[in-house]
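The block underneath contains the structure these notes are about, expressed in structure tokens.
Left out: one protein chain. Kept in place: all the others.
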Amino acid sequence: MLKDITLGQFFPGDSIIHRLDPRTKLIFLVIYIVALFTASNWISYGLVLAFLIFVICVSKIPLKSIVRGMKPLVFILIFTGILNIFFTAGETVLVSFWIITITLEGVIRAVFMMARILMLITGTFLLTYTTSPIALTDGLESLLGPLKKLHLPVHELSMMMCIALRFIPTLIEETDKIMCAQKARGADFENGSLIQRVKALVPILVPLFISAFRRADELATAMECRCYQGGEGRTKMKLLRYHRWDLYAFLSGALLLGAVITLHIFGL
Amino acid sequence: MAPILEVRGLTHIYSVGTPFEHTALKDISFSVEPGEFVGVIGHTGSGKSTLMQHMNGLLKPTEGTILLGGKDIWSDKALTRQSRFRVGLVFQYPEYQLFEETVYKDIAFGPKNMGLKPEEIDRRVREAAGFVGLSDAQLQASPFDLSGGQKRRAAIAGVIAMEPEVLILDEPTAGLDPEGRAEILENIESYRKAKNATIMMVSHSMNDVARLADRLLVLCDSRLVMEGTPKEVFSHAQELLDMGLDIPDVTRVFLRLRQLGLPVAPVYTLDQAVEALLALKGGDHRA
Partner (left out) sequence: MSTAISVEHLSYSYPGVDDTPGTVVFEDMNLTVESGSFVAVLGGNGCGKSTLAKHFNAILLPCGGKVYVCGLDTSVEDKLMQVRRCVGMVFQNPDNQIVANVVEEDVAFGPENLGIASPAIRQRVDQALKQVGMYEYREHAPHLLSGGQKQRIAIAGVIAMEPKCIVLDEPTAMLDPKGRREVLETVTRLNREKGITVVLITHHMDEAAKAERVVVLHGGKAVLDGTPKEVFSQVETLHSIGLCAPDTTELCFMLNQQGYSLELTCLTDEECAQTLMKAFKV
């Protein structure tokens, strides 16, 4: 049931994309998003799409997994599409019915917007699919490192993120279990008015919170036992190092962004 | 007597149509007589917990039917809901599901969901508390102030208060010390005797199921591979060991005694072992 959620899951692998430094991938994602939002016509969209397809191929992530991850987002996608189709003013009217007018511009805009969201999400998925959450937090911590000088708790934040990621599956499983147990005592989560349904959540939320606090407490003790004292004096098993492929990745990212900006300026 | 529970050709597949598709139960059929104590054994991941969740309609079979008192529990909606109350299910570590301010209110949760009258709820709560040995003072306490063993018993009382005809327990003694284990098992027996209830208990403790159960179901890799009285099941000692399961300690000792040439019948509880050995001497006790 709840266990099937794949959002933000990591698929271990050995592709070039997997082996890139997480910092490279993070920076690259930023470049990619900027390029995506700069793109303003068929050619630049096509360019970004071609690039995305290329990365997917290289990463060897099965297309099926990416499509499956999209499922929870179908609603947002359709909503965006409808909004754009119906509420974009334009000159070439395709259909006019009652107060609804659909224009060619609206349809084009809807397609663009949906493509943009799809590509944005796919790109982000690729990052989380090919980067272990730990590498990701390490990368973030390293990139945000300079902020430590401003007394921002960068290490603590990344540690928190790491632990949150670690406990999400555990807590999902636990929620599942508690729901089943309360259902076995006749709790009803599906029927009744909104207020009744909100009330029905109490028997789930109370045990879930209590258990989360208990876990947090035990984890804190266990971490202390393993000599955790915060970020100071801590070393890392895996040091982040840029390699040849990272350079290629930066270069191709720069090329992509350059091309899209050029296309935008010349309005092609 | 007509069986109270009957499982016919039950198959359950999780996440059908996804890459996570996984068969948890394969073509399982058995029936349970009223008043019987059935032990369910099998290694972790053999499908025991999935099977238990089918008995009260928490999970819907991918194939096959579950008959409660002769009627398919999925044949109409009211019957499915009723099966939740007629078949009480106690999950593993049930104390983690306590949520009310007082033990009393927590035990009353099930009966309240059944839509019973306040007097009837009160009677059931007090009776259930009696079965598990919780005092009136403890009923008014917060469940989170109880000791580990008491919490477990309060949670079991929450299911017993629904007065189910069939009480199913998934490893009710896990993580408790010997005294706590003995208490819980006694509570279950006393409920069974008082209400002539049917019990199904999942357990890893061969010593416990050998002593308590009338009949055993053995699950292995999603299939029901053996079914019979403890005597019948434990006579297949080697097969059980091959499945990664244990056999009771005394059974192992007696197997060895037979190898050493002592003419003893196989046994599976301590009492039987003592009896068998004493019989050997024909009541001639050495001082």
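Per-chain numbering from 1; labels A and B assigned in written order.
Following the convention adopted for this analysis, contacts are C-beta pairs under 8 Å (C-beta built on N, C-alpha and C of every residue); 3 or more make two chains touch, one makes a residue touch a chain.
Predicted model only: the values in this text are computed from it and were never measured.
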{"item": "Candidate in contact with the missing chain, chosen from A:Ser15, A:Thr101 or A:Ser132", "value": "A:Ser132"}
{"item": "Residue among B:Lys26, B:His204 or B:Arg223 that touches the chain left out of view", "value": "B:His204"}
{"item": "Given A:Leu49, A:Leu144 or A:Cys162, the one touching the chain that is not displayed", "value": "A:Cys162"}
{"item": "Interface residues of subunit B (partner: the chain not displayed)", "value": "43-45, 147-149, 174-180, 204, 207, 244-246, 248-250, 252-253, 256-257, 260, 262-263, 270, 273-274, 277-278, 280-281, 285-287"}
{"item": "Sites on subunit A contacted by the missing partner chain, in the whole complex", "value": "10, 12, 132-134, 162-163, 165-166, 169-170, 173, 214-215, 218-219, 221-229, 233-239"}
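FYI, only the chains that are shown with their structure count from here on.
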{"item": "Mean-CA-position distance for subunit B and subunit A (Å)", "value": "43"}
{"item": "Sites on subunit B touched by subunit A in the complex", "value": "15, 18-20, 53, 56, 58, 81, 84-85, 88-89, 91, 94, 96-99, 109-110, 113-114, 144, 158-159, 162"}
{"item": "Subunit A residues touching subunit B - in the complex, by the definition given at the top", "value": "3-4, 64-65, 68, 177-178, 180-188, 202-203, 206-207, 210-211"}
